[in-house]
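Excluded from the complex is one protein chain; the other protein chains are retained at their positions.
The first chain written gets the first letter, and so on, giving A and B; residue counts start at 1 in each chain.
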Amino acid sequence: MARARVLIRPKEGILDPQGKAVERALPALGFEGVEHVRVGRMVELDAEDPERLSELCEKLLANPLIEDYEIQTL
Amino acid sequence: MTVGVAKHRELGLTDSEYDLIVEKLGREPNDVELAMFSLLWSEHCAYKHSRKLLRRLPTEGERVVMGPGENAGAVDVGGGYAVAFKVESHNHPSAVEPFQGAATGVGGILRDVFALGARPIAILDSLRFGELDSVRSRHLLDGAVRGIGHYGNSIGVATVGGEIYFEPPYEHNCLVNAMCVGLAKTEEMVRAAAAGVGNAVVLMGASTGRDGIGGASVLASAELGDGDDAKRPTVQIGDPFEESKVLECCLELLGKGLLVSLQDLGAAGLTSSAGEMASAGGVGIDIDVARVPLREADMEPFEIMVSESQERMLAVVEPSRVDEVLAVCEKWQTESAEIGVVTDSGQVRVLRDGEVVGEMPVEALVDGCPLYDLDPAEPDGWIYGNRQTLDPGATAGETLLALLSSANVASKRWAFEQYDSVVGSRTVRRPESADAAVLQLPEAGSAIAVSIDGNGRRVACDPYAGTVEAVLECAQNLACVGAEPLGLTNCLNFGNPEKPAGAWQLDRAVSGLADACEALGVPVVGGNVSLYNEGPDGPIYPTPVVGLVGELPDPERACGSAFASEGDAIALLGPFQPSLAGSELAKLRGELEMGLPQSDIAAVAAACTTVREAVRAGKLSSAHDVSDGGLACALAESAIAGDLGCRVDLSPLLDRSISSEEALFGEGRGGFVLSGERAALESLASNATEVLILGEVGGEKIEVTTGDASLAIGLVEAERAWNAISRAIAL
Partner (left out) sequence: MIWGVLQFPGSCDERDALHACSLLGEARLIWHEERDLGGADAVVVPGGFSYGDYLRAGAIARFSPAMEAVAEFAAAGGPVLGICNGFQVLCEAGLLPGALLRNEDLRFTCRQVELQVGHLNLPEETQVSALPGGTLSIPAKHGEGRYWAPEEMLDELEANGQVAYRYAPGHNPNGSARDIAGVRNKAGNVVGLMPHPEHAVDPLTGSTDGLRIFEAVAAAGAPA
């Protein structure tokens, strides 16, 4: 069994209101100089067949039209 | 655990309560038993300081199908149908984590209603926070509204009404009260009492984790190691998707007659559900914790018994039907397990894999808690402070704008647009379009109206009179849509009852509630009490929140609150005797003090009847009760909503020995602002009810004269003021 972590982010160029909201709130909390915040999702799983992970990402975990994904094997 | 402090004290039990437990058991309790007693004997579960007072409330009536003591109350609405409803608080969890606190509050009250076999059809919420200039209060408001929306919208029950108030005494103790209304065929409703020795006890829904164990964790025999806090979430996390599956599953089980009884799991989890089901049925109950589906493998028996994991229901099932029940749960993708059995032992027994780890008499656990008398004493004057925010030189017009933009009076559109108010296709009057929510019940051939109201500030001025007003406000709201009250639910949110002032507030408020309900002939069918709402700055305003359900024959005739036609006459109907005591204006001026006029309940009731019948006869264009901000605000609200101005003269009102200012901005019960054809309005006057024609609908301004004061505000300007909250939030 291979443990993997999939990071899913909104594609560049897509409006990410969550990322924007976080970015806007930071200075008031004392964090200057933080930009280009993008908020995504993280999925962790154990997979018997790591070869099929890309397919799983393409089909279900991410929507390729609007999201990028990155697979990290742990 | 603090060395030297007895375990029972850490769990909130007094020494004498502990001694009583020992006496009832005939021995010292073990940890499992101590944990269970500490929860069921807590104020929250046992109503130690309020139960004696609550006996004053009238609970019977010919339309009552279920009264206090069941999961929710229910009234007969004809056609073989009953409407179930209840309001409950989730104050302390919401102050910690407003999103989940409010969300799980909604989840809990939904379960109380479908535990009776009623399909939830509406949610209303009553919220109170500190002033909006506080970052913390904005955070709590935002979280609570999102939480209610998240849960209600996801599960597909329309949120059709509510109220939100902002007052300094709620800064450290916000109030989140959630009300649910459901519909059931009367003959298919089910009670909570366990019955049938030998019947199986089945747990359905989410798995059980360590949610809400909190204080009882002092009993844990083993440290959890790193990340202890993370493993004992004090915040319960709600899952509306799970609840929607559990809801459909339960309704299908009840529809098929597969359940003997049903109870939801709320505060104190399995302990209270199992205990209360056994108590109501006069039976005993055995629970084997080894058979409870767990989220975490290493939970101890006491943890399993006190866990407050959400979205779980407990059912009693005849042994021959257990397999069918489990199959229906499977269909709805919700977990289920047979975890116990109904016995004739009169005991609640907790077992682990067949070995008894706790054993208590049902009576001792559920009804054995001592009930306390209060020691009330009226406080010496106003204890809540004052804060002036309105310029003393403000003109009448400026005062009206200040009131319209004050958070208590202003439109709550920002909040209610985050709620799905249309799902279910029953909503005839959406939020802020009429004084009460109206829902059609085509299957019963009728319709209902619902309102939830309370004004803690006015109750603080006079707990008796203020509570009477809360009931009358609900009744007036229902009258405006043509509804006659059927039953009442209430949530009593108060401070510390062990303090004389707090005790006095609670005592007087319950009397006010009892007397008002008695006089109106409206039974109290259920409710909730939340005490000890106090912070470093003192107690909250004493806040009885009242939920009223009524029926109306023709929902199409339900009046809106907006002026509808240019040229319509405007009238004030009813025994409205305004005063500035406890008013929004007094608050803005920093002039709040003790004292409130007493309402003439009979006269207000007569006015309600007149308005109700006029609405049902289709005689009115609009109906709106006079409430926060007084008559000027009520007129402005009807004008803004209808996008039609008005020209009124309040001089006729001055014959009631009041000043111009009182006429414009004074508050109190009994006033209705009506619009319609002049002759129709005049025809409503009688010996019992006075009607004053004030003016007419028209133009683009709100023009009000009273003799020595007058104001003229443009509709556009008024509307902007009334929508101030959206700008104030800016989150």
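Simple rule for what comes next: a contact is a pair of C-beta atoms (placed from the backbone, for glycine too) under 8 Å apart; a residue touches a chain by one contact, two chains touch by 3 or more.
Just so it is clear, the structure is predicted and the values come from calculations on it, not from any experiment.
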Which of these, B:132, B:423 or B:519, touches the one chain of the complex that we don't see?
B:423
Touching the left-out chain: which of B:30, B:134 or B:154?
B:154
From B:375, B:556 or B:643, residue that would touch the chain that is not displayed:
B:556
Thinking of the whole complex, not just what is shown, which of A:18, A:54 or A:72 touches the missing chain?
A:18
May I ask you to list the residues on chain A that touch the chain which is not drawn?
14-15, 17-18, 21, 41, 60-61, 63, 65-66
Across the whole complex, the chain not displayed is touched by chain B residues 146, 149-150, 153-156, 239-242, 244-245, 332-333, 416-428, 440, 555-556
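Here is the rule we use: only the chains that are shown with their structure count from here on.
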Just give me the whole-number Å value for how far the CA centre of chain A lies from that of chain B.
40
